[in-house]
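The structure under discussion is supplied below as structure tokens; questions concerning it will follow.
A single protein chain has been omitted; all remaining protein chains appear in their positions.
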Amino acid sequence: MKTKWINKIIKYDGSQLRPLFGYENFNILGNSIIAWIGPCEIPFSNMKDLEDVLAVSPIRGDFMLHFIVEIFHQNLFSGVSLQRLFASIVKDEIMEMMTVKKSKFKLFRDGDDIYCLDRKLSISIASQSVLSTQIHFAVNVTNEGTPVKTLCLKDLKIEPEILAKMILKKFQTEYNSIVAATMKVRSL
Amino acid sequence: MKTKWINKIIKYDGSQLRPLFGYENFNILGNSIIAWIGPCEIPFSNMKDLEDVLAVSPIRGDFMLHFIVEIFHQNLFSGVSLQRLFASIVKDEIMEMMTVKKSKFKLFRDGDDIYCLDRKLSISIASQSVLSTQIHFAVNVTNEGTPVKTLCLKDLKIEPEILAKMILKKFQTEYNSIVAATMKVRSL
Amino acid sequence: MKTKWINKIIKYDGSQLRPLFGYENFNILGNSIIAWIGPCEIPFSNMKDLEDVLAVSPIRGDFMLHFIVEIFHQNLFSGVSLQRLFASIVKDEIMEMMTVKKSKFKLFRDGDDIYCLDRKLSISIASQSVLSTQIHFAVNVTNEGTPVKTLCLKDLKIEPEILAKMILKKFQTEYNSIVAATMKVRSL
Amino acid sequence: MKTKWINKIIKYDGSQLRPLFGYENFNILGNSIIAWIGPCEIPFSNMKDLEDVLAVSPIRGDFMLHFIVEIFHQNLFSGVSLQRLFASIVKDEIMEMMTVKKSKFKLFRDGDDIYCLDRKLSISIASQSVLSTQIHFAVNVTNEGTPVKTLCLKDLKIEPEILAKMILKKFQTEYNSIVAATMKVRSL
Amino acid sequence: MKTKWINKIIKYDGSQLRPLFGYENFNILGNSIIAWIGPCEIPFSNMKDLEDVLAVSPIRGDFMLHFIVEIFHQNLFSGVSLQRLFASIVKDEIMEMMTVKKSKFKLFRDGDDIYCLDRKLSISIASQSVLSTQIHFAVNVTNEGTPVKTLCLKDLKIEPEILAKMILKKFQTEYNSIVAATMKVRSL
Partner (left out) sequence: MKTKWINKIIKYDGSQLRPLFGYENFNILGNSIIAWIGPCEIPFSNMKDLEDVLAVSPIRGDFMLHFIVEIFHQNLFSGVSLQRLFASIVKDEIMEMMTVKKSKFKLFRDGDDIYCLDRKLSISIASQSVLSTQIHFAVNVTNEGTPVKTLCLKDLKIEPEILAKMILKKFQTEYNSIVAATMKVRSL
């Protein structure tokens, strides 16, 4: 799995969750995770989760830390399983940073979301194209512009770029070890 | 996903990780997670992880809390992804219980293992048959009989049955919500 | 499998055979079969069967009983196999109703079509999207507006809603028992 | 799909439901349906349906008409769907023969079984190996030796070889048209 | 596998590489290889290989021999493997013809391309839709209009139609024997 931190503000409007986005724009060929910072505003026509569309839930935030994972030749059940694992990794990584800072915020994961009490820290979606499964996961950097009660990295005093780079590395290691684990066992 | 707590001591020797074990023995038909308590001793001929076989690493413990997950018609990449998520759920659940108890042990997940510093709390394997992918995950109830430096639920003052029932429920909810998430999104 | 009888006239123009139609419009999440009554007229641009397009065969009827089946994460070979089975169930159900009425019409299935001698009772198509396989199956309620020699439920004195509800239930039972049958056998 | 009527008495003991049985014994390479007549007695160790094993239901008959279908590179969901369709074809074919004979027996299909009232006419199983999905379907030629209340072809005055050849041809046509139907539609 | 030589000049602009092109235009249903002669000019919007798009490499030639292979229900890994094999067959066939002519040109294959020293003889792409994998492969008939240093059939004194018909036949034989080879082996 390749990783890339993109040192550029890019607005996320949902159109970035398309096959080969990383290859087309940053020359990242193959299974990958990329991250960047930027505003988020997803028009309903770009929303992939029909649940949000049906509930007319806007998805936005003035400043978020974005991740896009693209895995080729796996199905959406895998994609969603990885998405949940990703959320778990992000939560653990932030908790770890807060332990170091002796901060008191306590996060929990509910499906693909991370919360602190009733404050939502993140958004996420996973979907599928003919050739790959993709995950978008984004963490609030600030609370401005969010349509619900949110928590943000600023509240936690966490530098988004530092967090992003930790997570890129952790998820790369996790993905690679998952793949290895599928090639060293006897079948049942 | 069906769940079942088996109120009976069963020794785990690796042969339980076979297709339809839950259906054959407890009449659980379909995707399922079952749990029970019992000793663990896996002869090398039953080990599925060739890495352990090659390293001649014995796998045993006098008393462990066992889980077997069986998911039909999914591949091993999914199975291992779910296994990692399962480990994460177990770790979080134990951490949650310890917070309530104001206990100080701090756990972390490394791949499919849970540790406290250098003490190993759990063992796990995921493999595949023609029709299903299966996960075995077991947590030390005591430290007796383990071949490495271990941590156990007794150290943590956690009742295995209570933990098991929490996890059965959590994983059932997680699995069901993963499946739902694969059937409500527009493709990319 | 979820079922739903939609008590509303909806014109079928082929655009209803799209992924998540049931979820988007009737909040039916997951594998499902839905049914309703309405006119049918499919422009060539919406036809999925290229055989019909190449033969320039119009597909229409002033009043038909429509079914849409959506099965996730299965391929089109499964979808077409189920479609044939569905046609068989519809034929058997109508035959059963006619036996009760001591009616003389004799139906037979040919692939995905149901006939009485040279009179066509139904139309059907199965196709595939990235995430699901879908079947449209429709039975003439009247003979008006059909481009070929047809038979209709009115000829058979069958109330479409009663037939629809029987079939929804039968197909649900069949589908659920098919799924169960894939999870209780030893592999070969 | 290839078909073959095997003009030889062969006892079915469950071991015939193995990959490449038709190729190994009758040089039928590829997707196929073969049929023959012979006694049936399946030891529990050869039973593929764990439901029967758990219920300790013996499966036997002194004289049955056997079919084995083997389809490569499809999954068990397809296999079971085809099995149900096969049962439907057998039932319809027999009903058709009885109409000609002006016989009064009325058959119905329940899942993979064919009944006349409470008398069982057939047995069936579908399972999966690494490379193919296989179906065994057998119809009682006589009622001798069956462990439950049965109906047989002799009761219906149907010559098994004639029925077999009709069904081989019908299923071949059905299978070929299913495959064709997967290669002429636009995706959704 | 069906084959068809299309005795008509058709310009290739990339839009021909779409599912069911052979069925829609030449009534070839199923797995197929078709061939024809015509100019080639692919606008960037029709290019499937993002590598070419990113490199802004034009793809054209005034006169080329075109092949389109369509294989249903296989993945792109298979498609690309077959594409490489196809390139190998074309190269071998041309080499064979040149041996007969005692010609000195020596060809080699590099991935999906055929070269003579630094002169490129062919272009190719393989991609995937929901229901099929497709390959376009084209050989220069003349060197006019090509954007790079090329070799052409005219240089080799090879009649394109003769070559095309040889290759249609060779690839059909190869494909059919590959399929047969997947249905006559014991699994491991």
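Here the chain labels run A, B, C, D and E in written order, and each chain numbers its own residues starting at 1.
In this text, a residue touches a chain if its C-beta (ideal position, glycine included) is under 8 Å from a C-beta of that chain, and two chains touch if they have at least 3 such contacts.
Computed from a predicted structure; not experimentally measured.
Put simply, the hidden chain is in touch with A, B, D, E once you look at the whole complex. The residue touching the chain not shown here, chosen from A:Thr3, A:Gln16, A:Ser129 or A:Thr150, is A:Ser129. Residues of subunit B in touch with the missing chain: 50, 53-54, 75-77, 128-130. Panel shows subunit A; residues 19-20, 23, 29-31, 72-73, 129-132, 179-180, 182-188 of it touch the chain omitted from the view. Counting over the whole complex, subunit D has residues 20, 23-24, 27, 73, 130-131 touching the chain that is not drawn.
FYI, only the chains that are shown with their structure count from here on.
Copies subunit D and subunit E of the same chain sequence form an interface built mainly from equivalent positions, shared numbers / all numbers used being over half. Comparing the centres of all chains, each the average of its CA atoms, the largest separation from subunit B belongs to E. Should one ask which of B-D and A-B has more C-beta pairs in contact, the pair is A-B.
Superposing the C-alpha atoms of subunit A onto subunit E requires a rotation of 120 degrees, rounded to the nearest 5.
Centroids of subunit A and subunit B (each the mean of its C-alpha atoms) stand 26 Å apart. Note on chain placement: the centre of subunit C and the centre of subunit E lie 40 Å apart, centres being C-alpha means. Shown for subunit E are the residues in touch with two or more other chains, namely 20, 23, 73, 129-131. Judged by the touch criterion defined above, the protein chains form a pattern that is neither an open path, a ring nor a star, and not fully connected either. Chain pairs that touch one another: A-B, A-C, A-E, B-C, B-D, C-D, C-E, D-E.
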